[in-house]
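Below is a structure I'd like to ask you about.
As you look at this complex, bear in mind that one protein chain is not there, while each of the others sits in place.
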Amino acid sequence: MLEQNLLNGLMSGWIYILVALGLTLVLSIVGIVQLAHGEIYMIGAYLVYYFCVIAGFRFFPSLLISIFCAGLLGIFLERFFLRAFRDDVEGAIISTIALILILQTAIVAIAGVGYKNIPSPIQGVLIVLGARLSWERLMTILVSIALVSALLIFINKTRMGQAMVAVSEDREAAALQGINVDRISSIAMFLGCSLAAAAGALTGAIFDLTPFMGGFALMKGIAVIILGGLGSIPGAIIGGLILGLVDGLVTALLSVQMASIIGLLVIILILLFRPQGLLGHE
Amino acid sequence: MSKKKLLKLLSYSFLTLVIFLLPLFIRQPYILHVLIMMGVNIILASSLRFIATSGQFSLAHAGMVSIGAYASPLLVMKQGFSFWVTFPIAGATSMIIACLIGYPFARLKGIYFTMVTLFLTEFIKLIAEQWRGLTGGVYGITGIPRPNAIIIPELLNVSFSSKVDFYYLALIMVIVTLLILYAIESSRIGMTFLSIQQSDLLAESVGVNSTGFRVLAFSIGCFFAGLDGAFYSHYLSAIAPGSFGFLLSIYAFIYMVVGGRRKFSGPIIGAIILTLIPELSRGFKEYEPFVFAGILLLVILLLREGVVSLPERLNKIIKRRFSHA
Partner (left out) sequence: MTKYFGGLAAVNGLDFDVSRGELVGLIGPNGAGKTTVFNLITGFIWPSKGKVIFKGKDITGQKPHLIAKTGIVRTFQATTLFSHFSVLQNIVAACYLKSEVNFWGAIFHTSNSLKKEEGVLRRAFEIVRFVGLEAFKDHPTRGLPHGYKRILGIAVSLAADPQLLLLDEPLSGMNAEEVDRAVTLIRRIWERGTTILLIEHNMRAAMNLCHRIIVLEMGRKITEGTPEEVKANKEVIKAYLGTGRHDT
């Protein structure tokens, strides 16, 4: 039992990391407090539902298509809507709240409020040293690790990735160096939304879908960013793992609800006593 | 008195008269209900704006409302107090909790403060869901008694068995709340809040305890949120944690922003308009969030300062047109 909760915790942790990394990308490069990030996560899940269950494609192709479509949606939203609120915090909050309402209602109108289900792409368990590990969860972890690794390679080893880092540190300086900030913004938005959609799709393969599943993802994403430190990628990874494992362990020892309560308490305390997070700057 | 002022005084007096005499002409419970909820939302939005005058955007309002919404019924049902005693106590409970957490919270700036208030609302909701012994858990509390009857022999017999009685209670609550908030805001205290909002560094340098004032604004705003919650729970006679999630905090924020954050009348107008929308869109309830979103976008793109700034904006446009003539 314990190992299953730990595996769940690890899996949750990686999902949180995907969401948080996406949110960090949008926050530090596009410059927007994207409160509708959870809705992109939700749309990722529903896209896979439509491609996989309705259209009949296999899970992994559906996953890839969904990630790509979500990325495109992100570019569209950034270019025609969010860019206006780049350094306008109040405006960004209000417009992304409007976006939450629009996206949620659109999905409710199209798919209804009832729970939907994506059949599991992998069944069965792996038995290691007497522990029964569900393949579903292992796959989720592996895919997440793959995606995060791809992102890290992109950021560290490509010129575009480095340009993104430059923009996140100082947008004007980056522009002066000849970096096309608008294009980098679009790319960051594409990646950020893709990660969120991937997280949603992977979660959707295991748990039920509802149009309102985004709020949970947003809260966890913000919690991870706070824990790990604003703008820090290693922070998001470490923070996500810690939060996920805490969730898993506390659920094992106490209950799911206590896990949420303790998680929230930890975040509140961090905000009060170390607001820059574990790895953030002052 | 100038003609303009006379006109203003007459129209306000007329409006007041209409509001007070309304239940004589309108007795449909449904309409009274909408008006009562309007009152609740006016207090919600105005108290949130009060906190915003000190530069803090709080998303904890839903949590603070829920504290009052639970405190009053629990004291009435478990300890037998009269509503008229528990009502102010509910407000005080929210205020005290706001004061206690306000100090560590007030040190946080801007978006960090808002985030921590968001998490606080979730935290309070989770506690309400888990502490079954106290709050009834996810199912909440039902059978909350109406406010104790007010009986003055041969003069008054208010038993709160009809919506009309609640209408007048809400009306008085709104008037008292707005009077107090306005009085504070138009005093030196209010000016000090505004100075902190604009530059707390400058305010500190001339002797203003910016943290203390922020806690003060937060506590007072939360006091009225608690009162609102207490009224709400005795009016609806049943409450559950689900009603007090961060969506309620967001709605309060939207009422404030759509109406206009910078003027006292802003949240009032915002609350009135946005309470009416769900009622008018009864026919297409699933699309109600679209309407909300649409209004939000209109405001944010065209009328940044909110609906209350419409007259000024129109004036400017008209002046510009005529100066070109």
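Per-chain residue numbering starts at 1, and chain names A and B are given in the order in which the chains are listed.
Keep this in mind: a residue touches a chain if its C-beta (ideal position, glycine included) is under 8 Å from a C-beta of that chain, and two chains touch if they have at least 3 such contacts.
Given the structure is predicted, the values throughout are model-derived calculations rather than measurements.
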**OP:** Taking the whole complex into account, name the chains on display that the unshown chain touches.
**Re:** B
Original post:
Pick from B:S199, B:S237 or B:N315: which residue touches the chain that isn't shown?
Top reply: B:S199
**OP:** Identify the residue among B:T142, B:S187 or B:S237 that touches the chain left out of the display.
**Re:** B:S187
**OP:** Quick one: say which of B:G207, B:G283 or B:P311 touches the chain that got left out.
**Re:** B:G207
Subject >> For chain B, residues in touch with the removed chain >> reply: 180, 183-184, 186-189, 191-192, 194-195, 198-199, 201-210
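We adopt the following convention: only the chains that are shown with their structure count from here on.
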Original post:
Using the average of all C-alpha atoms in each chain as its centre, how far is it in Å between chain A and chain B?
Top reply: 34
Original post:
What part of chain A is in contact with chain B in the complex they form?
Top reply: 33, 84, 89-91, 94-95, 97-99, 101-102, 104-105, 108-109, 215, 219, 222-223, 226, 257-258, 260-261, 264-265, 267-268, 271-272, 275
Original post:
Which chain B residues qualify as touching chain A in the complex?
Top reply: 57, 104-105, 107-108, 110-112, 115-116, 118-120, 122-123, 126-127, 129-130, 246, 250, 253-254, 257, 286-287, 289-290, 292-294, 296-297, 299-301, 304
